[in-house]
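The complex is shown incomplete by one protein chain, all other protein chains being positioned as in the whole.
A and B label the chains in the order they appear, each numbered from 1.
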């Protein structure tokens, strides 16, 4: 059995990290599937999905890590070709990955207490984002 | 319902990035499953799978990022032990990840217009690659 939903949200870009755990858990809770997996997938090539302890210190640390690893201000061929200035956003997104799969049993996600599901929007501007939340199980 | 296929292709190694979206979409389109997920998994420990906007600027930027983060020319214990010179390939592959899961509804993958599924071959030589494409759904 499969039930698919969308989460639609507005982001500020620039490594905006948004906690979507409650929305994912709500979808899992209401679809009538006890055991299975939920696949969380972000449509687009400048955002990714992962888990993190959602507290302000780590959100800052995670952003700082990305700025060290794929800085905004180094030259990118993408920027030269397309003049949109978001080459750093793309390489970060490809690095982090667009999908996350979380198992659940008795409708309870296998997350730790301090482990939240987040969208990370790396783009260099505000964006409207669509996240697919697909529950599969029995 | 589950249908499994393989994509077999030749790569040049050295961060060769190959767009496999059309082959994945074709498999999803023909198996008679309307809604579900497709799991894309690369067999082997020197390649990975992700999504990217498949345009030449970003392909160069992504390769440059890997060369910054896990350079080919620094010492690797793996190279000292095995003399095959691809320590950088292995650590990059373990970092990027071997699997990607993409949901689809009405046989349409949840990809963005500028978001392609790619194999990234990090090895230091030409390779024959086998990619598992498994569709699960109803």
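One rule holds in what follows: a residue touches a chain if its C-beta (ideal position, glycine included) is under 8 Å from a C-beta of that chain, and two chains touch if they have at least 3 such contacts.
Small disclaimer: the values here were computed from a predicted structure and weren't measured.
Asks: Just to verify: which one of A:28, A:96 or A:119 makes contact with the chain not shown?
Replies: Selected residue, touching the omitted chain: A:96.
Asks: Touching the missing chain, which residues of chain B?
Replies: Touching the chain left out of view, chain B contributes residues 1-2, 4, 39, 41, 43-45, 69-70, 76-82, 87, 90-91, 93-95, 97-99, 101, 132, 134, 136.
Asks: Which residue numbers on chain A touch the omitted chain?
Replies: 35-37, 50-53, 55-58, 60-62, 65, 68-69, 96-97, 100-103, 105, 110-112, 114-115, 136-138
Quick note on the criterion: only the chains that are shown with their structure count from here on.
Asks: If you average the CA atoms of chain A and of chain B, how far apart do the two points sit, in angstrom?
Replies: Taking the average C-alpha coordinate of chain A and of chain B, the gap between them is 19 Å.
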